[in-house]
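Note that one protein chain of the assembly has been removed; the remaining protein chains are unaltered in position.
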Amino acid sequence: MSGNTFGKLLQITTFGESHGASIGGILDGMPAGLIIDLEQIQNELDRRRPGSSEITTKRTEKDLVEISSGVINQTTTGTPIGFRIENTDAKSEDYDHLENSYRPSHADFTYDKKYGFRDARGGGRSSARETACRVVGGAIAKQLLKKSNNTEICAYVERVQDISVPFPPKYFDREVIESNIVRCPSPDIADRMIQRIREVRNSGDTVGGAIVVVARNVPAGWGEPVFDKLNADIAKALMSIPSVKGIEIGSGFSGTLMKGSEHNDAFDLNKKGEMYTTTNHSGGIQGGISNGDEIIVRIAFKPVATIQKAQNSINKDGSKIILEGKGRHDPCVLPRAIPIVEAMVALVLCDHLLRQRSARL
Amino acid sequence: MSGNTFGKLLQITTFGESHGASIGGILDGMPAGLIIDLEQIQNELDRRRPGSSEITTKRTEKDLVEISSGVINQTTTGTPIGFRIENTDAKSEDYDHLENSYRPSHADFTYDKKYGFRDARGGGRSSARETACRVVGGAIAKQLLKKSNNTEICAYVERVQDISVPFPPKYFDREVIESNIVRCPSPDIADRMIQRIREVRNSGDTVGGAIVVVARNVPAGWGEPVFDKLNADIAKALMSIPSVKGIEIGSGFSGTLMKGSEHNDAFDLNKKGEMYTTTNHSGGIQGGISNGDEIIVRIAFKPVATIQKAQNSINKDGSKIILEGKGRHDPCVLPRAIPIVEAMVALVLCDHLLRQRSARL
Amino acid sequence: MSGNTFGKLLQITTFGESHGASIGGILDGMPAGLIIDLEQIQNELDRRRPGSSEITTKRTEKDLVEISSGVINQTTTGTPIGFRIENTDAKSEDYDHLENSYRPSHADFTYDKKYGFRDARGGGRSSARETACRVVGGAIAKQLLKKSNNTEICAYVERVQDISVPFPPKYFDREVIESNIVRCPSPDIADRMIQRIREVRNSGDTVGGAIVVVARNVPAGWGEPVFDKLNADIAKALMSIPSVKGIEIGSGFSGTLMKGSEHNDAFDLNKKGEMYTTTNHSGGIQGGISNGDEIIVRIAFKPVATIQKAQNSINKDGSKIILEGKGRHDPCVLPRAIPIVEAMVALVLCDHLLRQRSARL
Partner (left out) sequence: MSGNTFGKLLQITTFGESHGASIGGILDGMPAGLIIDLEQIQNELDRRRPGSSEITTKRTEKDLVEISSGVINQTTTGTPIGFRIENTDAKSEDYDHLENSYRPSHADFTYDKKYGFRDARGGGRSSARETACRVVGGAIAKQLLKKSNNTEICAYVERVQDISVPFPPKYFDREVIESNIVRCPSPDIADRMIQRIREVRNSGDTVGGAIVVVARNVPAGWGEPVFDKLNADIAKALMSIPSVKGIEIGSGFSGTLMKGSEHNDAFDLNKKGEMYTTTNHSGGIQGGISNGDEIIVRIAFKPVATIQKAQNSINKDGSKIILEGKGRHDPCVLPRAIPIVEAMVALVLCDHLLRQRSARL
């Protein structure tokens, strides 16, 4: 109830602080009998791993995941999957000077207001380090989705600041995305994005942008009609990722400029006589339920709050201070956020895959 | 688990179809001892009520709420508050021709795929009529928020298609908003919006736009750090409202164009020596927890799917059909969505008000 | 979260006070496509209805259930089933003298301690009147169980004070049970039980006893291994019924006198070569999961706390008082508790029927 559990039928619960001994979690509700590719889980973690390219933080974590239960002979048993990842490169001394200071646009002040005090080492629980556990859960969820319905999820960096790939969003193969360190499907635009991130990093600053995530082969019928609409659960899942400030599903804000007659996705028949919709402004979800089209979501990531510049702030006692930029951080989180975004969408879809099993007699 | 319950400590569960005998719900978890203003609940329903102005649907429902339990001598008892609203102006015959047809961008097709069949009368459970129950729950939640922390929530129509009030969003008194039928805080711009809605309606079409909702006097400390971030719960709450396609909290998508040094909300002291932030790009929430600033959210509403024009579509058997526009509907849902948006934000805030009571020893 | 919702996949939420306008509830999670026999729901309510025989309370309620949603053409739609029952024979004036008094072994004192005050009319929410809503939910659950697996649930009065039917418990057809007003499967023993209840009633006193409930045709595999064991959920379900003080599953307390070699249910093969267990000390559940045998539970009901005798007590101000027995009540709740017990078991089984759908790939 303190909000460290996500999902209803497939539930992930996580623990861990940035500079504690380890982080980890429990994935409960995976059906028995799924053959798990453990390497694929590690691959997903490696995509999120810090220190993997010049444009990420210099903190180096191997992020080796250890699975303690729920899998035997590489097959899920139906019992909870416990896992953990050790923290190996914590440098808590970098944060000693921050214990009584409030970094602007961080969670320092709000944690103090909530709990009365906080674990200041590396941001404690508010650090994005917790998202590694989401990636583990999502990696397993992806394997169930793939097996059950050949459902695939792919996210990419659509925009860094004002540098973007052309509209409309579409599903790409991961190979294209992974061909460059910024995880943009266009190599040329990727180069410009990387260049921008370098410039910003060198000036001690940070930058944000937009990620697009597309899920294909989601069968029609997933999602609950009223509060637990598929889009609502996706919105929560993604908005819970650190730094996210906006979510669009399908046409999003741009769709509000259209008229109903333009925005409606007309049904038609293809040459084989199969039904399809001529457009996909709905983003694959209608009335909260998937319609079989690609689910398309765009996510806004604000620029990272940790910068290498001096900033005005205050401390716990209410005195003005100058905060010097220290510590290791990403100049742009978007490339590393890609597997996190995919993981959260996978967890939501898997939860609704299971929920759909109870929809009919 | 079928998604008709919302909230964790304060929980609303609703039932009801557009053309059934009644709709209603149960609000569970309201603390005992709150003096309830029943008239205020009805006032909120009246704001959402169909048929209240020329730019809404012509369906006329009195939407009189009857409270059956949980309140004695106008005081909450701590036990569940059961309530219901009769459906009095259902014209199910308007929908007879739709039983086997799929209206574009409606939930007809997806309900059929989910459940195997559907209640086609007036859209059944997929009708926005269910939102009246959210308004009842939200109206009670607002009273607890007001009593506990003087917290106030105000939403307004910021934009209809491309006609908008100037940036940045701010808190308005309800009186200003209610002075015109489109619920826009600027009377001049309201006139233009109303004119646009009239034109669109007369052409048999519909239009969308954006709503802004602001909550003030939310104390610092509400929200849970990881999955149940206050922004995540708000995003889900709002994305679960019919027709919503996008959510921005604080700077939203526009914030992604800034650098970190520009986006960070610097702390400073005011003349009285009290801490404040010089900007509010965070939208009142940092690390998933309220910081005491105004919570600011922008919501995209797509144009209504029901139009008075012929549309290509298909029927259940997979044959092409021409759908004629029939039935009663809104040319623009935004004015009536205002109390729904406020209600959902109130329910989330109230839930976290109660959750915060367990944060500390 | 205030505990008015039961179940995880099939969830019932109820509202209502003894002397409010109505009581009711929402059953959420019923799969679509179940043909509902509405008369059967009313029949179950009639079994619980007050005033139906000389050995029950004299309060007369017709307990007509009105279903408002979730069912069309007598078929479930998959959306929530809202229902309500009017209170028609409340005599709140009988309780005026109790507003500041604490009736011994009632919830008067504890409600005051919990909420600061209480709705004293007829016991408010603490009245067993709320159980009518459980019966409605259970009656629908029974129909799903019957349809899916031919699962049947039958409870009977095994003992009134010290008058009991012989061991071991077994499944009876309802016809046998319903042939007498005390709902005991042995007509002779029923007569003695009824005689005892009359005597006790005439002396202004009350009496308790034991109910046995048996579920047959529960397929092997229902129940979750650790916390949500099928027996654990059944124990909670039954212990939540007013007046219940004890639960035994299978061999219960008497099994603790055996040795392991005596208590173990040996597997064997019948003449057809089908596996069975030679005994059923496990009561149909092993490791929290049903094994296909009859599920057998015994439930202790204490004597009703409302008696027609003067009792020493205190009032809200802490002064000693003499409480006169007033109001209408049952001399023995067991006969009317039969459908409540069955309903709670049905709700648990149905929940696990649905949960089992996610156990395997």
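First chain written, first letter: the chains are A, B and C, and each begins at residue 1.
Everything below uses one rule, namely that contacts are C-beta pairs under 8 Å (C-beta built on N, C-alpha and C of every residue); 3 or more make two chains touch, one makes a residue touch a chain.
From a predicted model like this one, the values you see are computed outputs, not experimental measurements.
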| item | value |
| --- | --- |
| Option from C:N43, C:T88 or C:T110 whose C-beta touches the chain left out | C:T110 |
| Residue of C:E44, C:E224 or C:E342 touching the missing chain in the full complex | C:E224 |
| Hidden partner chain, residues of chain C it touches | 1-6, 8-9, 14, 102, 104-107, 109-111, 113-116, 125-126, 130, 159, 161-162, 200, 204-210, 219-229, 231-240, 242, 244-253, 255-269, 273, 275, 277, 281-283, 285-292, 300-307, 309, 311-314, 318, 320, 355-356, 358-360 |
| Chain A, residues in touch with the chain not shown (by the definition above) | 1-2, 4-5, 7-11, 13-17, 20-26, 28-29, 32-33, 66, 68-70, 72, 77-82, 84, 114-119, 124-125 |
| On chain B, residues whose C-beta touches the chain left out of the figure | 9, 29, 31-34, 76, 78-79, 144, 147-148, 225, 354, 357-361 |
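Definition applied: only the chains that are shown with their structure count from here on.
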| item | value |
| --- | --- |
| Centre-to-centre distance between chain C and chain A (centres being mean Cα positions), rounded to whole Å | 46 |
| Rounded Å distance, chain A centre to chain B centre (Cα mean) | 26 |
| Chain A residues counted as touching two or more neighbouring chains | 9, 225, 358-360 |
